[in-house]
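All protein chains but one are shown in place.
Entry: chain A
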Amino acid sequence: MAYTVEVEGLRKSFGTRPVLDGIDLRVERGSVAALLGPNGAGKTTTVKVLSTLLRPDAGRVVVAGRDVLVEPVAVRRAISLTGQHATVDEVLTGRENLVMTGRLRHLTKAAARERAAALLERFDLVEAADRRVSTYSGGMTRRLDIALGLVDDPEVLFLDEPTTGLDPRSRRDVWDSVAELAASGVTVLLTTQYLEEADRLADRIAVLAAGRVAAEGTADELKSLIGGETVQLVLPDVATLAAATGVAEARGYVARVDADGLSLHVPTDGTAAGVRELLEVVAGLPVLRVSVHRPTLDEVFLALTEAPAVVR
């Protein structure tokens, strides 16, 4: 299998605070990978190390076949980074931003102009091409930002939270752009805090929590990791809720307690046998109501980021 990004045992601390605590990650050539995690999980730091902006403290990081510590310039030639905050020059026009980036990637003037025109068309920015970026909407700015990353056919494109702060329509536009990129064969590594985004765009998802990869797989694999279905047990009072939690946990279930709703949410594998087994565990308790839920992506996310031990 050809990997465009290979990370082993990546560690990085800021002062005494460890931010990345042994990250392992592989991204297949031509695929879209998502780093999913809450704020502070280490997503941006990982992207900064992979794009040579930060030096790793330990571990091996190979991007596009080159070690980031040994050949940082060669890595920079092969990658392109679109940071968390739009890094377009707001005083310049969209076209000028594209031409300038082309020039900084050492295209000739003519080649840079030609490239700019093609990208403006592709990202639907032709009408706004010669207006200052300060007049653009958030979605347009972000599309331009991504276009800037494509001026020089990168092998790998890093997108750090490409849709954070965008309204739903702009988010959809950016999603379309990324999906189209993926179809054209570029390897994309994006970070996001939105499960829907990872689910929709990425071939594989790595869930990052507290500087470690808590789980890795396709969206379906991740969902099945915490059980296909969740059984909700509604109990009459706090005392029986505690009792039910106790017996469930004693049998190895990792239950989520909803004290306000007097209910217990227990992941199962979703089979009849699995549900029956759970019901037998709580058989001695006055359970008022039993219902079965398909897991929402939020539940997957919470389970993975709050209790990484569950899936390990």
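Everything that follows uses one rule, which is that contacts are C-beta pairs under 8 Å (C-beta built on N, C-alpha and C of every residue); 3 or more make two chains touch, one makes a residue touch a chain; residues count from 1.
Keep this in mind: contacts and distances are computed from a predicted model.
Q: Which of "Acetyl-coenzyme A carboxylase carboxyl transferase subunit beta", "NADH-quinone oxidoreductase subunit C", "Elongation factor 4" or "Transport permease protein" is the UniProt protein name of the chain not shown?
A: When "Acetyl-coenzyme A carboxylase carboxyl transferase subunit beta", "NADH-quinone oxidoreductase subunit C", "Elongation factor 4" or "Transport permease protein" are compared with UniProt, the left-out chain turns out to be "Transport permease protein".
Q: Which residue, A:Arg29, A:Arg60 or A:Arg122, contacts the hidden chain when the whole complex is considered?
A: The missing chain is touched by A:Arg122.
Q: Among A:Thr4, A:Thr52 or A:Thr141, which residue is in touch with the absent chain?
A: A:Thr52
Q: So which of A:Arg11, A:Arg29, A:Arg77 or A:Arg131 would be touching the chain we can't see?
A: A:Arg77
Q: From the list A:Arg105, A:Arg131, A:Arg172 or A:Arg256, pick the residue that touches the absent chain.
A: Among A:Arg105, A:Arg131, A:Arg172 or A:Arg256, only A:Arg105 touches the chain that is not shown.
Q: Consider the whole complex, including the chain that is not shown, and state which of A:Glu6, A:Glu28, A:Asp67 or A:Glu96 touches that chain.
A: For the chain that is not drawn, the touching residue is A:Glu96.
Q: What residue numbers in chain A mark contact with the hidden partner chain?
A: Spelled out for chain A, the touching residues are 48, 51-55, 73, 76-77, 79-81, 83-87, 89, 91-92, 96, 100-101, 103-108, 110-111, 115, 118-119, 122, 132, 148, 150, 152-153, 180, 184-185.
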